[in-house]
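Showing chain A:
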Amino acid sequence: MRKSRALYAAAGTALLSSLAVACGSGGGAGGSGHKAFDPKDYRGGTLTVLNHNDQGHFDPARLYTSGGGKIPTLVFRTLTTRDHTTGGPEGAKPVPDLATDTGTPSDGARTWTYHLKDGLTYEDGTPIKAQDVKYGIERSFAPELPGGAPYLRDWLVGGEDYQGPYKGGELDSIVVPDDRTIVFHLRKPEGDFPYLATATQFAPVPKAKDTGVNYEKHPVSSGPYKVVSNDQGRTIVLARNPHWSQKNDDQRLAGPDRIVVQSGLDQSVINQRLAASSGADARAVTTDTNIDASVLAKLNGPQGLKDRVATGFFGETWYLAFNTKAKPFDNQKVREAISYAVDRRSVVNAVGGTAVAKPATTFLPDQKAFGYTPYDYFPGGASGDPAKARKVLAEAGYPNGLTITLDHTTSAGDGNGPEVATAVQEALKKAGITVRLHASESNDYAEKTQKPATEPGLFLQSWGADWPSGGPFLAPVFDGRQILKGGGNYNASQLDDPKVNAEIDAINKLTDPEAAAARWGRLDAELGKRALTVPLYHPVYKRLFGKDVTNTYVSQWNGLYDLSRISVK
Partner candidate 1 sequence: MTDDLLTDRSPSGGQPAGDLLLDVRDLRVSFPTADAEGGSVTAVDGLSLSLARGRSLGLVGESGSGKSTAAFALLGMHRGTGAEVTGTVRVAGTDVNAASDEELRRLRGNRVAMVFQDPLSALDPFWSVGDQIAEVYRLHTGASRRAARARAVEVLDRVGIPDAARRAGAHPHEFSGGMRQRALIAMALACEPDVLVADEPTTALDVTVQAQILDLLHDLREETGMGLLLVTHDLGVVAGATDEVLVMQGGRAVEHGGTEDVLRAPGRPYTRQLVEAVPRLEARRTPVPVGDDVLLRVEDLHRHYPAPRGSGGERAPGLGRLLGRRPQHRAVDGVTLDVRRGETLGVVGESGSGKTTLGRMMVRLLEPTSGRILLDGRDISRDGERALRPVRRDLQMVFQDPVSSLNPRRSVGDSVAEPLLAGGADAAAARSEVRDLLERVGLPASWYDRYPHEFSGGQRQRVGIARALAVRPRLIVCDEPVSALDVSTQAQVVGLLGDLQREFGLTLVFIAHDLAVVRQVSDRVAVMRQGQVVEWGDADRVYESPQHPYTRRLLAAVPVLDPAEAASRRRARRALLALDRSADGAEPAAVA
Partner candidate 2 sequence: MSETATVLDTATAAGAAEPRRRGRVWQRLRRNRAAMAALAVVALLVLFALAAPLLSALEGQDPTTFHSDLVDSATGGVPTGSFGGVSADHWLGVEPGNGRDVFARLAHGARVSLGVAVGATLVQVALGTLVGLAAGLGNRLADTVLSRAMDLVIAFPELVFAIALMAIVPEGFPRPVLLMLVIGVLGWGAPARVVRAQVLSLRGLDYVAAARLGGSGRWRVARREILPGLAAPVITFALLRLPVNVASEAGLSFLGVGVRPPSSSWGQMLSTATTWYETDPTYVLLPAGLLFVTVLAFTVLGDGLRTALDPRAASRLRAGTRRGNAAPRRAASAARPGAGVPAAAADAATPPRTED
């Protein structure tokens, strides 16, 4: 039990960004393309994706995506998927993809049954079978193919010890009674299973075509595009899959004939190119690079950049994490003083200004799907309240100030990078708290901050949920049973309150999302009083796209426009 819980975490936020993974949730304003949508006008052409981070592994077993990902969803169809068809709040809900519905729960949500649609085929025309879906999930258990989300191991019966199909035979908790039916047996009630079934692990993999670690070079497509070439995740060229039919896929439009993903580009170069939008760049987008100051300044200029920015919100919170087992952060007054002192305006400026970040006072993202409940128990205004902080600090027993160390990464421009750290340092200085900075390379940082034994007292951290629900957002961070001694711990405060744990269990049993959301919100507000974190900001995604790109509306699931519906002129 404990061990399986360990699967929740590992690999920190750095990994999230470096592998272009989105742990996601939706909500927020839906943007939309600047042209009226009519897919028939916009078939053909080549869409270029200019990215900073490599796509990394392109094996469905190894991808860690939210709602099927941006590029993976073009190639891998899954049992369910996020709702691609709308930019509204409905986009945060799972919809059927390969399956005929989002799943039928039974046995108190411990058993989930799916039926495949008719006439589904791979890129070579062979039919997709339920056995292939099972095999695809089993592959993700193989230690040789690490990288996927931990939930399957945690939820499926026998998952924690299963070693994958290469060594471990079959996984009995997935039952395939016939070619088009698949049944999952879970260890506990999981109302969120349809959300999980959007992950690429739920894509079918024909056993005969499995080449192990080399499968990612040419994964067999079940989606509208097939892989023409994959240069180690740096350059991926996708072309239309002739065997895909829109008849049994109501989610994807597949406008462009070809999609070329080019990564490893400098972020400023991406913005410059998209702003200039000349040549092939006119039909280009980026899925991982926010606009920077140079674009912001020109936004209202004659180039019309304003109309070429898509704005979305990803359910993510960047915060100051306290280790309450470490002095002086075991003292709630100290934590409160820091909460008062923090200058959110300079933090927001440090990551790019109000256009790309919203100051946060709650841990839950300010989106309905998460159950957002506004609160601000330690109001510091826009730029902190040093006077109040000093007072609280004196109450805490430090009338003459305090010297503490703040850990951060060396990654410039990141929310846990040196800029934000200095902003915090400056703000606390005004409150009489001297902050020493200690930087680590991002992988070291993740390793260090995620192990209670080595966890620093105060550090910059972020959390993004894997799907738009309060559960995966609060549980890993505040559930005392998820304190992982061996590493991969995200419960930085090391809070282990039976009352909190019980409340989490209770909400998990709820099957009504609305009711669950309300209670997650209440739990968050309750936790906020204890000053276990200092929420700093929620990111805003602002992405530039080329001038000949259309239909760029933003998914409420992960805050990004959906490549499967974008068209180019």
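Keep in mind that, in the parts below, a residue touches a chain if its C-beta (ideal position, glycine included) is under 8 Å from a C-beta of that chain, and two chains touch if they have at least 3 such contacts; residues count from 1.
Inclusion criterion for the candidates: all candidates are chains of the complex that A comes from, given by their letters.
Computed from a predicted structure; not experimentally measured.
For chain A in this complex, the touching partner among the options 1 or 2 is candidate 2. By the touch criterion stated above, chain A contacts candidate 2 in their complex at residues 268, 292-294, 296-299, 343, 345-346, 348-350, 352-356, 383, 410, 412, 418-419, 421-423, 425-427, 437-441.
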